[in-house]
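Mind looking over this structure? Questions follow.
Apart from one protein chain that is not included, each protein chain of the complex appears where it belongs.
Let's look at chain A:
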Amino acid sequence: MNSRLDRRRLLTLAGMAGLAATLPACGRGFGGNGDSDGKVELNMVWWGDAHRAELTQKSLDLFQSANPGVRVRTEYQDSSPYKDKLAARFAAGDPPDLMAMRFDSLREYADRGTLLDLARHPELDQNGLTEPARALGRVGSASYGVPSGLNTIGFVIDKTLTDQYGVDIPDGDTWSWADLATFAQKVTRASGGKVYGTNFEPWTVANLLVFARQRGEDFFTADGRLGATEATLTAWYQLVEDLREAGGIPPAGFIDQNNGASPAQSYLAKKSIASQIIPTNNLLGFNQACGGNLVLLRIPGETQGTRRGQSVDTPALWSVAAASRHPAEAIKLLNFLINDTEAAKVAGVTRGVPANSRVAETIAPGLEPDNKRSSDFLAALQKEKLPASYPYPVGASKLTSILKTISTEVEFGRTSPADAGRQFVTEARKAIAP
């Protein structure tokens, strides 16, 4: 049998392969939720892990036994694929009824009219929330999200390592950025370079929000513009590069930006660094992954700056789709999630401290020690006068990628902190221009 490829067959093959392979895939998805047995079916989506899924399901079971006419179908994923899938579901005309919304994406959806204005639904009870908590989901006079919980960022230091190398941990309420530099350098030296004193992500917007506020600026202004100046970005990158020069943070290339946020994979858990910034609602997870001896401090510079930098934020908002076919039931579920004490008891603080202060107080005594610690940390902050946090403007979700690129350029000495500041402001303005 002679099966040698002849010219014609080859042409056909290559042509077909080429055509099939280059067709741009840009289809519309399928969806739809049938209410076959007379029950109203709500679709609720969120991001997180299996542990959070278990806790969420427990609270949903409570809701469903109290509301036999409603069935809740949930889906969850990791945060990065979640983001893409949510956009695709809206594009396909099949949005979920209730969804976890990233703080930095709220206005991408809200400003395009795809979310329900919760301010027009007085049956949603937000009275238990403090004003700063309610402001997290507010755009103008409308409200497009309710915080699923409250958190902030904090600095964790591994006390096992600092004890081992005989380095004192500074006072967490009053330490300065210079104190951090001294501390970090001491750890690195004392360990002979085996452990670096600290590392925090220079490209994470949450970190920059705090730093900008300490310098008297709003990273994003109340009316949705970029408020951070070149000088602030330059100072930020200078701070990082000075730390690197002094050996307080690892050398260029050591940290993989894409290492992921999971506590088990963190450099802190691997004991290659002694401290880092974490979202406070992850304290339990980090402490478990790091051997159980983490100390939680505030961000440095809180008492030396022009004003306070830390604020009360949310890991995620709950939003309802404007196109939901069952808005009444979706709001009922939302009410339950934020205001029901029993729901909060079973769900715990996986999404941060309950936004409803009364609920938060009620469940506080029953929390695990690490969760109690992060809750108390946040409660103490809430009692102080802090600058407000505003929803990120449209286009702000591009900033992380811009910051990652610029941070790498600075890290490898391809650009100076001064140029980096200029470049960031130019690109960020373009990204969030109306």
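Note that contacts are C-beta pairs under 8 Å (C-beta built on N, C-alpha and C of every residue); 3 or more make two chains touch, one makes a residue touch a chain; residues count from 1.
Criterion: contacts and distances are computed from a predicted model.
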Ask   = Unshown chain, UniProt name, "Transmembrane protein (Alph_Pro_TM)", "Cytochrome c-type biogenesis protein", "Carbohydrate ABC transporter membrane protein 1 (CUT1 family)" or "Phosphate transport system permease protein"?
value = "Carbohydrate ABC transporter membrane protein 1 (CUT1 family)"
Key: Hidden partner chain, touching residue among A:Ala178, A:Ala231, A:Ala252 or A:Ala433   = A:Ala252
Task = Determine which one of A:His51, A:Arg112, A:Arg307 or A:Arg429 touches the chain that has been left out.
result = A:Arg112
Query = Hey, which chain A residues sit against the chain that's not shown?
reply = 4-7, 10-11, 13-14, 17-18, 20-27, 80, 83-84, 87-88, 90-91, 108-109, 112-114, 252-258, 260, 397-398, 401, 404-405, 408-409, 412, 414
